[in-house]
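Just one protein chain is left out here, and the rest sit where they should.
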Amino acid sequence: MATKKFMYVNRKAPYGTVYALESLEVVLIAAAFEQEVSLAFIDDGVYQIAKGQNTDGIGMKNFSSTYNALGDYEVNKLYVEKESLEERGLTADDLMPIMWEDEDEDWAEKPSVRIVSRAEMADILAEQEVTYSF
Amino acid sequence: MALVVNGAEVATDEEGYLEDLSVWTPEIADAMAKEEDVDLSDEHWDIINFLREYYEEYQIAPAVRVLTKAVGKKLGKDKGNSKYLYSLFPYGPGKQACKYAGLPKPTGCV
């Protein structure tokens, strides 16, 4: 099967709507079919990978730890827009340190999160063959 | 559907997966295996325990491909292949082992 460049664009905060969780589930399903999968976190989507999420007070399942499994599915390009962070008073330090293990380098841990500018994000989005929006 | 373990009914869905993951005990895994004429060996338990740890950390049941690779890394290359995993879980390592481990069906499994 020919692989294509799949992009999942995430623009919503988690928990208030179901978009974030739906996106994550679709990403895991698509990744099981060995496509080249990237994720973009733009606008409120950056909250999806904010560290320290605690849902005890709202009685919903905390699915933030599942982003750490993406590396196992060979999904290791998580692009985060710098301007989106800044507009929300956030920095890269507010994000989970999501890593993937490089099997070709004795399972060396490498960061999956890549902070990019809005202009770089536009270029990345333009390169994709299939784009899903959440 | 209900499974009876130590005289108590345990609720499962139509495919035999636990309705409530938090009620899982090793006895439940044994009872599920017995229904499918499987005697759980230490090798089975290695995989079941691995799946439970994976779920605890990531909140998902891994896809078979991910499970195979991760088992290879953790338990050795001789075990990290589908032939070995299918020999233990002939109904499919994802579906069958996840069920015994009290996990939901792996994401992407139909």
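Per-chain residue numbering starts at 1, and chain names A and B are given in the order in which the chains are listed.
The rule is short, and it goes like this: a contact is a pair of C-beta atoms (placed from the backbone, for glycine too) under 8 Å apart; a residue touches a chain by one contact, two chains touch by 3 or more.
Here is the rule we use: contacts and distances are computed from a predicted model.
J.: For the complex's missing chain, which UniProt name, "Chemotaxis protein CheA", "Cell division protein FtsX", "ABC transporter substrate-binding protein" or "tRNA 5-methylaminomethyl-2-thiouridine synthase TusB"?
T.: "tRNA 5-methylaminomethyl-2-thiouridine synthase TusB"
J.: If you put the missing chain back into the full complex, which of the shown chains would it touch?
T.: Looking at the entire complex, the absent chain's contacts are A.
J.: Using the definition of touch stated at the top, determine which of A:A2, A:I58 or A:A126 touches the missing chain.
T.: Counting the whole complex, the residue in contact with the absent chain is A:I58.
J.: Could you pull out which residues of chain A are in touch with the chain that's been left out?
T.: For chain A, the residues touching the absent chain are 11-17, 43-44, 47, 50-58, 60, 62, 64, 87-90, 94.
As a convention for this text, only the chains that are shown with their structure count from here on.
J.: With chain centres defined as C-alpha means, what is the inter-centre distance between chain A and chain B in Å?
T.: Chain centroid spacing, chain A to chain B, equals 28 Å.
J.: Which residues, counting only chain A, touch chain B once they are in their complex?
T.: So the residues of chain A in touch with chain B come to 25, 28-29, 31-32, 34, 61-63, 65-66, 68-69, 72-73, 103, 107.
J.: For a test of understanding, state which residues of chain B touch chain A in their complex under the given definition.
T.: Going by the criterion above, the answer is residues 54, 57-60, 62-63, 65-66, 69-70, 73, 107-108.
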